[in-house]
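The complex is shown incomplete by one protein chain, all other protein chains being positioned as in the whole.
Moving on to chain A:
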Amino acid sequence: MIEVKANMAGSVWKIVVKEGEEVEDGQDLLILESMKMEIPIATEDDGTVKELKVQEGDFVNEGDVVAILE
């Protein structure tokens, strides 16, 4: 099981994968928006999206888990 964490505080602007989807290293999972900047959050491993811990519009802090892969 792999936890993907937010690397900055901000709100979830867009989620670009679905639960159950297979993803590969470097693929964007979601895009955070903060202070007029959009930062994509990518996985650093291959895997399947087991659970998305956030929804579009949610606020996350730096270090919060946003998705779980397996």
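Note that in this section contacts are C-beta pairs under 8 Å (C-beta built on N, C-alpha and C of every residue); 3 or more make two chains touch, one makes a residue touch a chain; residues count from 1.
In this section, contacts and distances are computed from a predicted model.
Peer 1: Pick from "5-methyltetrahydrofolate--homocysteine methyltransferase", "biotin carboxylase", "Sugar ABC transporter permease" or "Cytochrome c oxidase subunit 2" the UniProt protein name of the chain that isn't shown here.
Peer 2: "biotin carboxylase"
Peer 1: Extract the touching residues of chain A with respect to the undisplayed chain.
Peer 2: Answer for chain A: residues 7-11, 33-37, 39, 59, 62 touch the chain left out.
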